[in-house]
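This structure is in structure tokens; I'll ask about it shortly.
Here the complex is missing a single protein chain, while all its other protein chains stay put.
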Amino acid sequence: MPLARDLEHEPASSDRLQAMSAVPLSPERRFASDNNAGVHPRVMEAIAAANHGHATAYGDDRWTRDAEQTFRDLFGRDIATFMVWGGTGANVMALATMLSPAGAVVCTDAAHINVDETGAPERVLGAKLIDVPHRDGRLQPEQLRDFAHFTGVMHHVQPSVLSITQSTEWGTLYSAEEIASLCDTAHSMGMKVHLDGARIANATSALGGTVDSLRSFTVDAGVDVISFGGAKNGMMHGEAVVYLDPELARSAPYVRKQVTQLPSKVRYISAQFVALLADGLWLENAAHANRMATLLYDKVAAIPGVHLPQAPAVNSLYPVLPADRIDVLRDWSFFYDWDVHHHQVRWMTSWDTTESDIESFAAGVAHFLG
Amino acid sequence: MPLARDLEHEPASSDRLQAMSAVPLSPERRFASDNNAGVHPRVMEAIAAANHGHATAYGDDRWTRDAEQTFRDLFGRDIATFMVWGGTGANVMALATMLSPAGAVVCTDAAHINVDETGAPERVLGAKLIDVPHRDGRLQPEQLRDFAHFTGVMHHVQPSVLSITQSTEWGTLYSAEEIASLCDTAHSMGMKVHLDGARIANATSALGGTVDSLRSFTVDAGVDVISFGGAKNGMMHGEAVVYLDPELARSAPYVRKQVTQLPSKVRYISAQFVALLADGLWLENAAHANRMATLLYDKVAAIPGVHLPQAPAVNSLYPVLPADRIDVLRDWSFFYDWDVHHHQVRWMTSWDTTESDIESFAAGVAHFLG
Amino acid sequence: MPLARDLEHEPASSDRLQAMSAVPLSPERRFASDNNAGVHPRVMEAIAAANHGHATAYGDDRWTRDAEQTFRDLFGRDIATFMVWGGTGANVMALATMLSPAGAVVCTDAAHINVDETGAPERVLGAKLIDVPHRDGRLQPEQLRDFAHFTGVMHHVQPSVLSITQSTEWGTLYSAEEIASLCDTAHSMGMKVHLDGARIANATSALGGTVDSLRSFTVDAGVDVISFGGAKNGMMHGEAVVYLDPELARSAPYVRKQVTQLPSKVRYISAQFVALLADGLWLENAAHANRMATLLYDKVAAIPGVHLPQAPAVNSLYPVLPADRIDVLRDWSFFYDWDVHHHQVRWMTSWDTTESDIESFAAGVAHFLG
Partner (left out) sequence: MPLARDLEHEPASSDRLQAMSAVPLSPERRFASDNNAGVHPRVMEAIAAANHGHATAYGDDRWTRDAEQTFRDLFGRDIATFMVWGGTGANVMALATMLSPAGAVVCTDAAHINVDETGAPERVLGAKLIDVPHRDGRLQPEQLRDFAHFTGVMHHVQPSVLSITQSTEWGTLYSAEEIASLCDTAHSMGMKVHLDGARIANATSALGGTVDSLRSFTVDAGVDVISFGGAKNGMMHGEAVVYLDPELARSAPYVRKQVTQLPSKVRYISAQFVALLADGLWLENAAHANRMATLLYDKVAAIPGVHLPQAPAVNSLYPVLPADRIDVLRDWSFFYDWDVHHHQVRWMTSWDTTESDIESFAAGVAHFLG
């Protein structure tokens, strides 16, 4: 378990700020998280268009059939896709259908499933997460092999699923080759591979920005099941559990309901996915967010007090800041702690971040750290 | 466990129908379920209005604060309200915060949590549901007392929560007095009371149609926690877990996330609830649906082959039909089986059902049963 | 859920009794339960004999290998057997290895797993028990078929395991043909069959008393997994989970430990099973207990106030008694309530019951009911 991040609230009252002179205006859109952003207009239009008449609940509707076909086209394979409510639910459902009896999930100690889901996997799956130390957010094949000797020993959980995140919780990327190597190792140990793709669009954009880029690190690399994110990339709600190995989907319809992740009016999620995926909006949004993160890096990296050794790979920065400046800056424009023990915070861009937001925010950083 | 209902699909191809002459046009809106209906225009407007700029995810936003206040006003008490994704999730979250160790939930054998949630309660709670035979969908205080001798005996689960549904799965209602009596019995046995209010608006409408009506069978009757439904009454998605006893809400923030029911962009759910509740739309919608059910009853009850001994209390009818006529009628306009062993089906109206829909449907019933 | 039995305690102080004259002496061995009896001397000898030197814990020892071979010989097949601590644990472990995802267990409402295990199955399995009304303790094939329409419907748990008890909780027996018919029905629905054999010896004795009798209603009838009881038939502790279908045993080594049922010093359980099974002691003990129950029936059935319509099939009687006589009789010689709502109690014989115990007990019944 890593030493993790927290603190979620709206800015405190601005009394303190009023006492200061010459405080720059805070940016209209904050850098707290990509799920603080709203819904993309084209997605909103799709929702409105779906709001016509009756449709069978629970997925037997034409929007959902369209969305399922869209996912099949995206991956170029006869896959099975299931719409669910949210990201934690997508992960839990995917893992619930992948685990063997007495099986464990191997992941990094920084994994969202390990740190940021309030133990939902352990509660709903009744399974152990074996968390191994991440390296820049990533897991290495030899860390899997370290647990090979568990297999067949009745006193130990049986390594059953590898879960990786792409892009990672630390804003880094696995190359397609690295994922292929992880999949090879996992499969050779009798394990399945889950990819938490809450920000799979940002990863795809960073790795080439094409459908082939996506396939290279998923279906071609050997990934078995994906939690395919929507809400962080311009949707209102909804994620998809994508079974690249449809054999694993056999229990999925029942398990989805059993883990409370079957939406009733699915059409409103499906319509969003079609709008996002059908003509490249998902990659446009992600590319924009990634580009804005690079711009933010360019604007703030040189500000004294901001310790930011690396340019971002996707849409987040993890600066270390002077301990006594964090709260005042956060009061001015909200963001999250990342590692409270090292005064490290997270700044994140989204599909709707503007250059003007970045100018404002960088001005604030310079002001409050000055 | 009752012998339950199933069969969910879109109408089969209409080939069979084309062979028939003089088949009436099927209704534009079906009678399958109130969750087959779309989103009410005023709710949709509220969603669109909320789609502006950034808002902290997970509930620390002004729409959610407004919704929480709206619920406080509705119940006239300093309650705690938590937005969640769906109805099964609302029930599971509520029960998870109410159960004592080794505790069991007492409910009817027709309860949604018992029959229609794919065992989500057992899986996520790890608790037994003690299901007792319903009488017209209702549970009686003496059925609770039958399990009083379990209390304190280590070989038996400990009755811990009573879960009732209002309006019931059979379209019936508890009176305020009946619920008060159940609450008294439950509390005297050391139990808490959960009310599954997936259709609480329809019940409120039928029991007087005022805020006082709502309070009479909930907060005044002694109910502790409510699953307050939204999606079946004109919302797109979202339910609320309402803690009339805020003491029970202490673990709710963590449990909500742990059972995968914490929405990220909560504002879009909260805004819907405000639109629905703030100026009576929830009761308008419910009253309309209830009225349409009565109208449907009036139009079909006398058709030969339709066995419908009772007028509806809320928005659903449960006719017994000739076994060989059910599929052809369903192919023409989809609805669900209710009790497959007795050829009983369910017809349900919704906020958007029109008189014209009812005319068309009744004509079809007469045609296919003729 | 049935209305069940409880009340476990030692006799209250005998003050009340002293006030009475001519109270007969209570029997040396009571009729409370067969698990109130001690350990058979030959079993105790086997334990002492096993207490020599070191043995690998967790089952890799020669006593366990002998016990496994003894079970193979008993069933005449290459089965897999796992020693566990107790009966509830055996049932939970067996079911844990048999259930499919989102699967449910079908059993009677009187089943031990349903009423007398404090919800252990629901907690440890996370699965629903679908309890159907028993008829004299038994379940009928058509009660299984009533749930066939659940299969394939995502809103319902999927019937996955049938669990029956032989002899039943009501002291009755399935014939070999009845079990074969249940197995056929279950298998045709894609289900597996579990037999709770806490008193399988008593059943075997009553059905012929040979190894062939045992096989007729288990391996020959199509049962997949047995909880094979030891403690109620003269052992100190220990039950065995017997996989007649060894394919189902693949995850058993891990699941046994995971559900806390892997004994460390297994040799002391295995040695008991060898002593019990190797030369027919298990059937001797059971035959004796059954015979004593018949004798008890002969002695008490005609006593006024004792309502006992049927002679026992195995080793228990379920008399209905005058409500105001139960406690005084119980104070004199302890036994359990069976159905508190109908003043029905349970009297049970065991491997060590003597004719003298029965004479004494019958005298007391006559005295206190006189």
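Order of writing sets the chain letters: A, B and C. Residues in each chain are counted from 1.
The rule is short, and it goes like this: a contact is a pair of C-beta atoms (placed from the backbone, for glycine too) under 8 Å apart; a residue touches a chain by one contact, two chains touch by 3 or more.
Everything numeric in this text was worked out from a predicted model, so none of it was measured.
S.K.: Kindly state which of the options B:126, B:171, B:312 or B:364 is in contact with the chain not pictured.
M.R.: Spelled out, the listed residue whose C-beta touches the missing chain is B:126.
S.K.: Hey, which of A:128, A:194, A:265 or A:288 is the one touching the hidden chain?
M.R.: Residue touching the absent chain, from the options given: A:128.
S.K.: Using the touch definition from the top, which of B:30, B:237, B:257 or B:346 touches the missing chain?
M.R.: Only one of B:30, B:237, B:257 or B:346 touches the chain omitted from view, namely B:257.
S.K.: In the full complex, which bits of chain C touch the chain not displayed? Write them out.
M.R.: That gives, for chain C, the contact residues 8-10, 28-30, 32-33, 35-39, 44, 47-48, 50-58, 60-61, 85-89, 92, 117-120, 123-124, 231-232, 236-237, 254, 257-265, 268, 334.
S.K.: Could you please point out the chain B residues that touch the chain left off the display?
M.R.: On the chain B side, contact with the omitted chain comes from 58, 96-97, 100-102, 126, 154-155, 157-158, 251, 253-258, 262.
S.K.: May I ask you to list the residues on chain A that touch the chain which is not drawn?
M.R.: Touch set of chain A with respect to the missing chain: 1, 3-4, 6-8, 102, 104, 115-119, 122-124, 126-132, 146-147, 149-150, 153-157, 340-341.
Heads up, the rule we're going with is that only the chains that are shown with their structure count from here on.
S.K.: Where the centres are mean C-alpha positions, what is the separation of chain A from chain C, in Å?
M.R.: 51
S.K.: Going through chain B residue by residue, note those that touch at least 2 other chains and give them in order.
M.R.: Residues 8, 117-119, 123-124 of chain B each touch two or more of the other chains.
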